[in-house]
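What follows is a set of notes on a single structure, which appears directly below.
Apart from one protein chain that is not included, each protein chain of the complex appears where it belongs.
Labels for the chains are A, B and C, by order of writing; each one numbers its residues from 1.
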Amino acid sequence: MPTITLAEAITQALAYEMTADNNVIVLGEDIAKNGGVFRTTVGLLEKFGEKRVIDTPLAESMIAGISIGMAAQGLKPVAEFQFMGFIYPAFDQIISHAARMRNRTRGRLSCPLVFRAPYGGGIHAPEHHSESTEALFAHIPGLRVVIPSSPARAYGLLLAAIRNPDPVLFLEPKRIYRMVKQDVPDDGQALPLDKCFVLREGNDVTLVTWGASTRETLIAADTLEQEGVSVEVIDVATIKPLDMETILNSVEKTRRCVIIHEAARTCGLGAEIAAQLAEHGLMSLLAPVQRVTGYDTVMPYLKLEKIYIPSVERILKSVQSIMEYA
Amino acid sequence: MPTITLAEAITQALAYEMTADNNVIVLGEDIAKNGGVFRTTVGLLEKFGEKRVIDTPLAESMIAGISIGMAAQGLKPVAEFQFMGFIYPAFDQIISHAARMRNRTRGRLSCPLVFRAPYGGGIHAPEHHSESTEALFAHIPGLRVVIPSSPARAYGLLLAAIRNPDPVLFLEPKRIYRMVKQDVPDDGQALPLDKCFVLREGNDVTLVTWGASTRETLIAADTLEQEGVSVEVIDVATIKPLDMETILNSVEKTRRCVIIHEAARTCGLGAEIAAQLAEHGLMSLLAPVQRVTGYDTVMPYLKLEKIYIPSVERILKSVQSIMEYA
Amino acid sequence: MNVVATFTVTFTQILNEQGDLIQPLPDFAKDAETLIMLYRQMHMLRALDARAVIMQRTGKMGTYPSALGQEAVSIGMGAAMHKDDIFVPYYRDQGAMMQRGVTPTEILNYWGGDERASNFITPEAKEDFPICICISTQLLHAAGVAYALSLRGEKRAVVTGCGDGGTSEGDFYESINFAGAQRLPIVYVINNNQWAISVPRNKQTSTQTLAQKAFAGGFEGIQVDGNDVIAVRHVVEQALEKARKGGGPTLIEAITYRLCDHTTVDDASRYVDKPDLDKAWELEPFKRFYAYLEKEGLWDAQKEKALQEECSARMAEAAQACIHTAPAQPTDIIDYMYETLPASYQYQRDELSTAKLPEGH
Partner (left out) sequence: MNVVATFTVTFTQILNEQGDLIQPLPDFAKDAETLIMLYRQMHMLRALDARAVIMQRTGKMGTYPSALGQEAVSIGMGAAMHKDDIFVPYYRDQGAMMQRGVTPTEILNYWGGDERASNFITPEAKEDFPICICISTQLLHAAGVAYALSLRGEKRAVVTGCGDGGTSEGDFYESINFAGAQRLPIVYVINNNQWAISVPRNKQTSTQTLAQKAFAGGFEGIQVDGNDVIAVRHVVEQALEKARKGGGPTLIEAITYRLCDHTTVDDASRYVDKPDLDKAWELEPFKRFYAYLEKEGLWDAQKEKALQEECSARMAEAAQACIHTAPAQPTDIIDYMYETLPASYQYQRDELSTAKLPEGH
């Protein structure tokens, strides 16, 4: 079996579920004939036809809004926003309607849909093509927010997202779309939507991260290991709802925690994790909870984007500083 | 001098600044002829004419978008969203453009504007009329987010917001629009936009809050004082940028902290405050940092809204539980 | 400079303000029972609104948007629909909602602040959408529903609508543009009641008609006298027929007037000129319909009195049912956010399960 990339795992999951369930349809800008600007929907038009694979007009609120209507009718739309930076015109539809229809009708109508968007920086794209505003959505009741960080997790989590009876925002870390290849059996096996993944076990410090930053975090963990620091790495993956149990258990063991994310620091998801540590894990903490994050500024244009994205060096520095507490 | 309400203090500030500065204009739905659905712009049309007091078409993205164009031309628009629940169609314009124009042009164009919106629940209004999603905006680089909680602070902070050379989201806790009256001299004195207000000093616990929840928090503080607990109450007021210094200093003294907000808990602003305590105040904390907040659900319709809004009882219970740590 | 495209907007009226026929009657209107049923439904709506306003004034109701003066729009539209069509209303569409089987008690409960009221008990309405507060957002949901119907090859159509103010929202336009592009089975009914709260129609847009906005979506836009229930039902019926046959969308601007405050928390006397309002009262939909029915020998003052009493009694009953609806559980506020509550929110549910219901229950 040939190994596939994260991007290809997305396509594989979409094709699998569209075959298995006629109600699944995909829609978005440039997703049909062109197969998506990141080629994640390639081949679907040919296989499933233009009624189920829809090139929509260029209008994001519309993409979200019609998906809600479709979902209320029992379809399972998987709608793509071309980049996370273009999801905001749809913000109202997503948070005021998709996330609330079940509650508003006390279960009569619901929104089994997935909003997909490539997210994060580091691909040398223009302004607005590098957003990481997952925390905005993690604040919204009624949503689930899922971020895969490997081909296998992309496949299994996307299947779970499509099968989930409620709306899921599925953010694809585009910087690692093609960075790693993996064997991903096309077996239709979904992964759980309410569990963190422990990518590596260790005893001295817990590094909590998700998305493309898993890459720098794992590299930092390797380096630290060589320096004699035993590192546990957790990929949160589903950031809403948040599986704090896994994180708290880990920190209870390691007694130190650094959270790494690319998003701007203030009110990022790192804040929620640190807050829960301050509430439920305070007594186990030996050292301040640190966050290694993007700055409180917008992702710079490509010339300076590397300065913004949390680097291995910044992670190392942070861990080294809290290793001083004992 | 007659005392005025928070709502009247808003009008007073608007009228003051429109008189002082011809570039200040106000716009929004129903704000001119009708004086605003909360009457906060009453009388402005008559005083300043329909070119400076604009009843716009019903379109929120438009309200934000044209404000940006006006501001780039040196006007100082103060745009009203009728309710915070209707700000989301404008989300893209606010975060992608208003908040970024200065950075995008390296200072050539800027957006000296204010977006006002009544916010929060508890006035028995229909769905979407009770939103408290201030944390979404606190995550956005380039914005300032300001929330007054008394007539005097409303006046002084709104003047500061209008005079500020960058975009300010000004959220008005509508539940207390008319709850308290105060002497507010119409002297054009602005208040600082980067400072918390210590509403009450104490030694045993710091209660941090903002907006309408200041009311329940102050009541709880009174009760606690009678029980022998000395309570410090901080009104954050400007939630972005966040004056953590005042909060950290307070917690260093009291060694206990409860954060109270009406917004849904997960990724609310309380998380950021708690996270900074876990980072910078860990060693002074005697007890877990607690948050008394709205639930992770949407504000219920009016029959159940009181169940959602943090009550005096919930605040008391939280403080009592952390007083056990010593 | 060549002319490459031409468009026209038409206006339809069947019954004028004196109650005279100025157009031949459509077939449905030749049936006396049908006419009386329409008139009856208009009265039910007026009675519901009157009751709701009383309840609100006496503290038994939240904010309520009456449809006073616009009964012919809601009722004509509702009457034109087939049972299996789907309705995606805006917040002033309680008339058509009742025709679809939603009970007056549900409508009162909704505005009284009870989410359970949108879990319609009538099976016929089960695919219909709940009231939508965010202006014009529902128009996109409606287009999505219409897409689903067309994908499945069903011969059903969707009716949706908004007010004159609602046509200024981007979502209005994105919906008509998508519906046009996909030739969806959908009918848009604009209740042009001349006001969006305090903002008059002519400040909302400088277009000569609202109907012409359909041209931006690539399909037909027409005007109808929104005070003429026969005309409204007729044009909506025709548009629905066209839609079910694959002829694509239609936008109908129903011209009427809001004779009431925007809602019970509004005071229209601040911005509506009395003479305009008086003039509008002369055009309102009951008077002309009564005159016509009377001329046709179908109606008289006695029947009118009996009907008004019946409607009023029916709504008083609904109000009682509303007031006596058993309180919802505090845990309801979290139990419907997700199909299955995520484990990490369970502690919040536990806390809610011990919460006391607020006073007043």
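Operating definition for what follows: a contact is a pair of C-beta atoms (placed from the backbone, for glycine too) under 8 Å apart; a residue touches a chain by one contact, two chains touch by 3 or more.
Since we're looking at a predicted model, the values are computed, not measured.
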Next item on the list: Please provide the labels of all shown chains that the missing chain touches.
Entry: A, B, C
Checklist line | Candidate in contact with the missing chain, chosen from C:Gln41, C:Gln56, C:Gln94 or C:Gln212 | finding: C:Gln212
Next item on the list: Quick one: say which of B:Leu6, B:Ile25, B:Val78 or B:Val208 touches the chain that got left out.
Entry: B:Ile25
Checklist line | Which residue of B:Glu8, B:Asp166, B:Glu216 or B:Glu262 touches the chain not shown here | finding: B:Asp166
Next item on the list: Quickly run down the residues of chain B that touch the omitted chain.
Entry: 25, 51-52, 56-57, 59, 61-62, 64-75, 77, 89, 92-93, 96-97, 102-110, 141-142, 144, 165-166, 194, 241-245
Item checked: Contacts of chain A with the absent chain, listed as residue ranges -> 29-30, 33-35, 37, 55-62, 85-86, 89, 124-129, 265, 295-298, 300-308
Item checked: In chain C, positions touching the absent partner -> 1-12, 23, 168-174, 177, 180-181, 183, 203-209, 211-213, 215-219, 223, 248
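By our rule, only the chains that are shown with their structure count from here on.
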Next item on the list: Name the chain whose C-alpha centroid is farthest from the C-alpha centroid of chain B.
Entry: C
Note to self: I'd like the most central chain, judged by C-alpha centroids against the all-protein C-alpha centroid.
What the structure shows: B
Next item on the list: Just give me the whole-number Å value for how far the CA centre of chain A lies from that of chain B.
Entry: 30
Margin query: Based only on mean CA positions, could you tell me how far chain A sits from chain C in angstrom?
Written below: 40
Check: Taking each chain's centre as its mean C-alpha position, how far apart are chain B and chain C in Å?
Finding: 36
Checklist line | Residues of chain C engaged with two or more neighbouring chains | finding: 115, 134, 170-171, 332, 337, 345
Checklist line | Contacts with 2+ other chains: residues of chain B | finding: 61, 85, 89, 127-128, 295-298
